[in-house]
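All protein chains of the complex are present and in place, except for one that has been dropped.
Here is chain A:
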Amino acid sequence: MATTPRSGGASGAAQRPNGTSQNKSCQFKLVLLGESAVGKSSLVLRFVKGQFHEYQESTIGAAFLTQTICIEDTVVKFEIWDTAGQERYHSLAPMYYRGAQAAIVVYDIQNQDSFQRAKTWVKELHKQASPNIVIALAGNKADLSNIRVVEFDEAKQYAEENGLLFMETSAKTGMNVNDIFLAIAKKLPKNDGANNQGAGAGRRLNENETNRQTNNCCK
């Protein structure tokens, strides 16, 4: 039986009859994808805790964190799934990006292969993820731009051609980290919708999720 609608619902705040609206709140599932060691976990750590670890251990699995931000009159809660980048775990990725309203595909500006891999991820998302998914491309390790191999303009052009948000980020310095999440939050639809989920109920992936409708809406 279908239970709680999954992520992406909004906990509704009542619209006042005469115009002044109380805060809307939305919940979105966001997944980070990209080759291993490009800095996915570091980006999340910087965004969520404002920290940076020089030696971030490799993610073997999928870490889950939440972070809430306010844009205009909307409270946007991100449920962030930071996935393992190793190719070995590639086949498990759909379990995490399925039902996601947003994805950040990360590459390392010093690593051409990681950029090619990012393109493959984008292709896969376009083919298999929910059709309205908001995808951001993050060229991470921008603090090392003097030894870059992926040119800014090349990545930007690719992003434009594929309808992606694009920023070069640095989890180390914090450059553009909040901004990329904010840009995603702004781009996500926050219109009224039929489904919502109160209180973050059942926001986790679970085995029944395949059968459930997801939605990107708020009220």
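Operating definition for what follows: contacts are C-beta pairs under 8 Å (C-beta built on N, C-alpha and C of every residue); 3 or more make two chains touch, one makes a residue touch a chain; residues count from 1.
In the analysis below, contacts and distances are computed from a predicted model.
UniProt lists the omitted chain of the complex under the protein name "Type II inositol 1,4,5-trisphosphate 5-phosphatase" (options: "Eukaryotic translation initiation factor 3 subunit K", "Vacuolar protein sorting-associated protein 21", "[RNA-polymerase]-subunit kinase" or "Type II inositol 1,4,5-trisphosphate 5-phosphatase").
Only one residue from A:52, A:89 or A:152 touches the chain missing from this view: A:89. Listed by residue number, the positions of chain A touching the unshown chain are 1-5, 9, 11-12, 14, 16-20, 23, 25, 48-49, 60-70, 75, 77, 84, 87-89, 91-92, 94-95, 98, 194-208, 210, 219.
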